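With one protein chain held back, the other chains of the complex are shown just where they sit.
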Amino acid sequence: MRPSNRTPEQNREIKITRNFTAYAEGSVLIEVGNTKVLCNASVSGSVPRFLKGKGKGWVTAEYSMLPRATHSRNMREAAKGKQSGRTLEIQRLIARSLRAAVDLEAFGENMITVDCDVIQADGGTRTASITGACIALADALNWMVAEGKIKKNPLKQMIAAVSVGIYKGTPVCDLDYDEDSNAETDMNVVMTENGGMIEIQGTAEEGAFSHEELLAMLSLAKGGIEKLVIEQKKALNAE
Amino acid sequence: MRPSNRTPEQNREIKITRNFTAYAEGSVLIEVGNTKVLCNASVSGSVPRFLKGKGKGWVTAEYSMLPRATHSRNMREAAKGKQSGRTLEIQRLIARSLRAAVDLEAFGENMITVDCDVIQADGGTRTASITGACIALADALNWMVAEGKIKKNPLKQMIAAVSVGIYKGTPVCDLDYDEDSNAETDMNVVMTENGGMIEIQGTAEEGAFSHEELLAMLSLAKGGIEKLVIEQKKALNAE
Amino acid sequence: MRPSNRTPEQNREIKITRNFTAYAEGSVLIEVGNTKVLCNASVSGSVPRFLKGKGKGWVTAEYSMLPRATHSRNMREAAKGKQSGRTLEIQRLIARSLRAAVDLEAFGENMITVDCDVIQADGGTRTASITGACIALADALNWMVAEGKIKKNPLKQMIAAVSVGIYKGTPVCDLDYDEDSNAETDMNVVMTENGGMIEIQGTAEEGAFSHEELLAMLSLAKGGIEKLVIEQKKALNAE
Amino acid sequence: MRPSNRTPEQNREIKITRNFTAYAEGSVLIEVGNTKVLCNASVSGSVPRFLKGKGKGWVTAEYSMLPRATHSRNMREAAKGKQSGRTLEIQRLIARSLRAAVDLEAFGENMITVDCDVIQADGGTRTASITGACIALADALNWMVAEGKIKKNPLKQMIAAVSVGIYKGTPVCDLDYDEDSNAETDMNVVMTENGGMIEIQGTAEEGAFSHEELLAMLSLAKGGIEKLVIEQKKALNAE
Amino acid sequence: MRPSNRTPEQNREIKITRNFTAYAEGSVLIEVGNTKVLCNASVSGSVPRFLKGKGKGWVTAEYSMLPRATHSRNMREAAKGKQSGRTLEIQRLIARSLRAAVDLEAFGENMITVDCDVIQADGGTRTASITGACIALADALNWMVAEGKIKKNPLKQMIAAVSVGIYKGTPVCDLDYDEDSNAETDMNVVMTENGGMIEIQGTAEEGAFSHEELLAMLSLAKGGIEKLVIEQKKALNAE
Partner (left out) sequence: MRPSNRTPEQNREIKITRNFTAYAEGSVLIEVGNTKVLCNASVSGSVPRFLKGKGKGWVTAEYSMLPRATHSRNMREAAKGKQSGRTLEIQRLIARSLRAAVDLEAFGENMITVDCDVIQADGGTRTASITGACIALADALNWMVAEGKIKKNPLKQMIAAVSVGIYKGTPVCDLDYDEDSNAETDMNVVMTENGGMIEIQGTAEEGAFSHEELLAMLSLAKGGIEKLVIEQKKALNAE
């Protein structure tokens, strides 16, 4: 029995609010159960130095947790003067995933930065960030088309992400903090709307996991992501 | 005529949402017009080193703007590896102001940290932070009493803050970004609910300001803060 | 009774030494009682990036205390690897104040940096820095005219600063460390030679301060600054 | 055809030199083709603060590339003043993997730090680091037993790691730099000597990868790791 | 002919002002020609961690140049966020030299930090720092005896330093900036009052230097330091 009384394959409730803030070209508040992440996409007309003059665009991401997003307060990274390894690892994952959604060659020398700021954390903040960031990215790309900055929308497909794991011996989908902190294995999966895999990152927290467990988790992830993509599209089609 | 069509003494509309996040002992989203600040108060059972063993409490604050709180994206301070002078100056102001609201001697060796994170910025973020943070602080102190961590609530009084300035030659109250970026003089005022002054910080942006202008601004600030205190109390009494 | 036996409106003795060091375009040692600050103005032919190509000049300032300027040794900021919030706040104040003395539009793309290094600290280091830095700035501007780097001296007026406060219930002018560390309220005031206000920063250290107290402090500040401007001009006219 | 003329399932040649340096409790130079990593395990009698007094041990790791381990020189991280996100991500992976090899509860309040310094890089430096570090760890644990610092060796099993990927449409094992920089998909796999999975991290570099490709890569990884474990044991049994 | 018209063995004029600032236990302004360094010695009752509980004292030093001590302004190290290699190298040299003057075993668990802040730089700032710092150190040690913090003065001997070099083929003593920036060889020498050598650091700036040149420079250094020690003692005996 899961602490939240969900069935093993059941996602948490998801709520997507577009245009959550007024200034960003794409601004999405995504709520996955009690996890809440604000994803702001900012368009810039210049690319990083290593891409200058190559006629190619770039998508990057930054991730942060507000100090009191969690049960106890974490020291602010700006005050510490450096970002933790965890933060850097997560924002690299988000950025790589988002780049898989876009045809960078067909994007011109533009850059989109998606800031994922966790307002409240109850497990799965990195996967919620990816799912929400992709909507903010889509909005920002639509804005660029509407503004005439690019002719054709370079979005190839939606991507979404979910965490799966083995909790008390059972493979489960979309772990909340209670489950996550007690799971034997934890895996984050990023997929395209067509079920193609973009990233899988599985970690044994206690003992190793078997090939069969891996397959069971992948199958749950596939199902979970399909539902997330439906929500993403519903939100994008609403006006 | 003000860009927002307000009269010189008219505050922007204010909206206060308590318990905006789930984990902080006090959590307030304050919206002053389009300026939105999340103020989370965290209680800790230990004080900074310079107060250890003195039987006295402490209140401190941190301030940050989300990178895309503004019209164009600002680089994240955690990524830059240091907080700007502006950030440090503002959080020192917030913290000093909050300490004026509390009897630190009657507080035991406890500390409250109030994180003010600006979600959206349209002028007056530091004064909105102070006004919102004082409510979060009051909630956190009430929580401490309810939890039996302190016997008596050490809150001496509410404090609130507003910015006033000279805009196109006219003293005005509660400047938004449009006014603020064109004001000849800008002054932030923090007062107690009884009209006592806690902080005034006035800056001539263009030319000097006169004694009469100062008096006019102070008078506007007094009126503006009185209205803010009414809203603070209304919010705290709701439930 | 003030610890120094001064009357409430009495400034400390002031001593101004121009050309204290040999290389800076303006170099002033200002001594206000036991507070001693070396103010060196350096001229540069290039402006910060945000001003490039705008045909406008810039004035900035840096502030530091020698580690043993005070009764006990403070850790050196260069060794800690960052400047404190207090330092950044003070140097922002000095720089803003100095810019109010100069017509930046009539200055060409030049920059003057005034370094205020506190040799000995007995209260009022930021106001002494401003008063001294304005003289060093005037000397550097004169040097630029003499060198033919600018045609007309863009100095609009002298500015000077003093701290005032409420000490044991009485408003007093130009607090030394003994008074400052026990004052109920502390206010720094920067004015032009004509009595126009450039900056006021008042802080209640204990309880709030009243409108009447504010007026009394402002009146003292006005008197104190008038005397400082006389000393500035006397020093500048000496040769 | 692979650039190295290897068959898809063929590992590069591996060479393991124990006691490569004189002072570390475990010191292993691992060479996987042209990739060379020096893995030094250091034993310490104290654990990180979060484990103090819990009677439990800890294993951690640090990773670095010498500036000229690669074709062109990279700036030294110590000179830049911070470790890159890539470095932090890799050393977190190595450390997590090594902890899966050890029974931390049966280890006392001791810590082992394994430094993985890449002398020469030709792809697969993180997996070579894990494979080599586990041998250095085993040596350090044996040293602790021999010195009487612990009674029983807490090593549960050997772990080893390999990278697999899709290169020109074909799943291949143990990619070198030529393959790695052109692979469509890249996956790092860490397994126990019994085939249990510890970590999998797969990334689509171009397009998504399919479930079938994932299975093919996992199968190659399993075979590759089995061979690595044989080499690890051969090295450990040699004297 | 030297630019300053001095003879090869002639030191610059030296001026020593004790008690230059009011708070430090030893405070010396040393002027060597146009080079001016303020040396403040601060006494502390605690030693660095590596000496705790060993019953031994410590002497350390810090060195800094005010930004405009030189012909053109240098960026402030506190603003850059790190001390340069040159600064660290010099302060290590000063500290090592001062420790040679004191019997650390007979000093109790006390520490003296000597801050050497260069007010004006015209060559030889590190040697002037050492010569001045030793006087400040002596004053601080005398203060400790007078205060009863130590019974016996642990000063073993005075030390002093001078720079020598080969300028236009001729060995010269006490180089000023004009000479220093054109010297073929530059050597800093620290000696005890008895002519014992504490440090020599010689560098060929252009071509190598010969054994004979080294001997000639050492001889000049010996003579120059003897004169400096006389000045040190004269200053210490004055009252």
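Here the chain labels run A, B, C, D and E in written order, and each chain numbers its own residues starting at 1.
As a convention for this text, a contact is a pair of C-beta atoms (placed from the backbone, for glycine too) under 8 Å apart; a residue touches a chain by one contact, two chains touch by 3 or more.
From a predicted model like this one, the values you see are computed outputs, not experimental measurements.
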Among the chains presented, those that the missing one touches: D, E
Contacting the left-out chain in the complete assembly, out of E:M1, E:A146, E:A208 or E:A238: E:A208
Candidates E:K15, E:K54, E:H71 or E:R92 - the one touching the absent chain: E:R92
Candidates D:I16, D:V47, D:A69 or D:A95 - the one touching the absent chain: D:A69
Absent chain, residues of chain D that touch it: 21-24, 27, 34, 36, 38, 40, 42, 44, 62, 64, 66-73, 76-83, 87, 113, 115, 117, 119-120
Hidden partner interface residues of chain E, rising order: 82, 84-86, 88-89, 91-92, 96, 100, 191-192, 194, 196-204, 207-211, 214, 218
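Here is the rule we go by: only the chains that are shown with their structure count from here on.
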Chain B to chain C, fewest steps along touching chains: 1
Chain copies touching (chain A, chain B) - same or different residues, decided at half shared: same
Farthest chain relative to chain D (centres taken as mean CA coordinates): C
Separation of mean Cα positions, chain E and chain B [Å, integer]: 51
Numbers and ranges of chain D residues touching at least 2 other chains: 82
Chain contact graph, described as a line, ring, star, complete graph or other shape: line
